[in-house]
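With one protein chain removed, the remaining protein chains of the complex are shown where they sit.
And now, chain A:
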Amino acid sequence: MNLICNLFSSIFPSLEGDGSNRDREQKIDASMRFAVLGLIKGSVFWLLVASLLGLIVSIKLHKPDYLSDISWMTYGKVYPAFWNALVYGWLFNAGLACVAWIVARLGGRPVGNGPVLAISTVAWNIAAIIGVFGIFKGDQTPYRMLEFPTYAAPFLFASFIGLGIWILLAFKSRAYRSSFASQWYALAGVFCFVWIYTIAQVMIFCMPAQGVFQSVVAAWFGGNLIGLVVAPFALAAIYYIIPKALGQHIVGYRQSGIAFWSWILFSSAAGLASLVNGPFPAWVASVGVTASFGLFLPLTVFSMQFLSSLFASFSKIWDTLSIRYVFYAVVAFIVATSLTIFGSLRGVQEATQFSQFADGVRYLFLVGFAGMAFTGTIYYILPRLLNKEIPNTPLADLQFWVQGLGIFTVTVALVYGGYAHGALLNGSTADTIDILKHTDTYLFLSTIGASIFAVGNFAYAVSFIWILLSPRTEKEKSADLIEAAPELEFPN
């Protein structure tokens, strides 16, 4: 605890000479520049792929003729390809880039093993490409978030082991014995993915459980992939960025332990709530509902910590690009988790079950929370990693508003439209096509949202390529770039 206090008391830049710190940080950045940049490149590539697929998916929902002549572009293939590209492509690359960089920076020491990280990154992306192509080819499995064909799974798993080991080694070689909440979440995410992916692969494909129990395992995995892998990576980023970019310690940091363990505990079964009413043992779904309600505890702590910290320096939120993203992510996290909790209520599920409601909540959680947190962190990492300023801040500004608006629109369309659709589907005997006509507006709205989001992503890609290719200015070559704005960079 003493050391954690040190961590925060040292936030005030006057305590330590800026120069030596900057020097050390640059050494750390240099030690992993190539590999982390590789992950970020992968994430931008996959984000573009996912936004294109997402657009196709949403157009197909209200215009079924669109691309329907091509057998490998049928809705049933593009839909899982979209979600898998989004999660295994974009969010894993972006999340691992953030987590690797954060763990190394918090460790306070240059990290070796760059080639391990770089090779694993390449392997991971090849595995994801194989997986997506497998879906298009027709080898998908029917389990949510496990659609990648079975032959892609070993590659995916093996390359994740490489990525995970790098993160563990970076943690192990840290200079300070203390650890910060970001590091806990980073480690937890790595451990959890290895564990849940093994369980899912073994219990569904290697030694398949009987009948419907495969669906139970898949629901468990799907919930955990989001709650125990993607969310911890995003939380690690938020815990890191708020103190670093805002210069504001996490208010109520002492409660982080409670939030951490209760989040892991309740998330680990919350995904089962989606099995309510189906041909599954009823008590398993009840465990899921109870666990979802348990999420109130960590949600409360997170909301208090993040919102208090952000509001403590409210005026800076809009001036600092990374923090703006993190603010959006925090709000999206609170809304999405609340919707998860209330959506698991039996009464609500009676209306929303099997509708787009769940997709909307998932979209908000993955894209609005995790995606925005990662994008904000990457905007923090890039200038430091490359020792260049963001070449065009208005473009990055525009990207934030456009992406934010796109995510908001898609979420509203899917959540509200899903509720309207589900209430009619589960609560009346109206003709299914009439119900569809009734909710057509929302499906159309989600296409508008997906297009807006795609424009934002395009701006992101342009920003990213711009900063990669632009030559360093004289000022940037002098390597004192970050020091010029001390309020934006605080030592460890």
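Keep in mind that, in the parts below, a contact is a pair of C-beta atoms (placed from the backbone, for glycine too) under 8 Å apart; a residue touches a chain by one contact, two chains touch by 3 or more; residues count from 1.
The rule we apply is simple: contacts and distances are computed from a predicted model.
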Protein name as given in UniProt for the chain not displayed, "ABC transporter permease", "Cbb3-type cytochrome c oxidase subunit II", "Sensor histidine kinase inhibitor, KipI family" or "NADH-quinone oxidoreductase subunit K": "Cbb3-type cytochrome c oxidase subunit II"
Residue among A:51, A:120 or A:215 touching the omitted chain: A:215
Residues of chain A in contact with the chain not shown: 3, 60-62, 64-65, 68-71, 74-77, 79-80, 135, 138-142, 144, 147, 168, 171-172, 177-179, 184, 187-188, 191-192, 195-196, 199, 203, 208-217, 220, 224, 228, 257, 260-261, 264-265, 268-269, 272, 274, 277-281, 283-284, 287-288, 346, 350, 353-356, 358-359, 425-429, 432-433, 436-437, 443
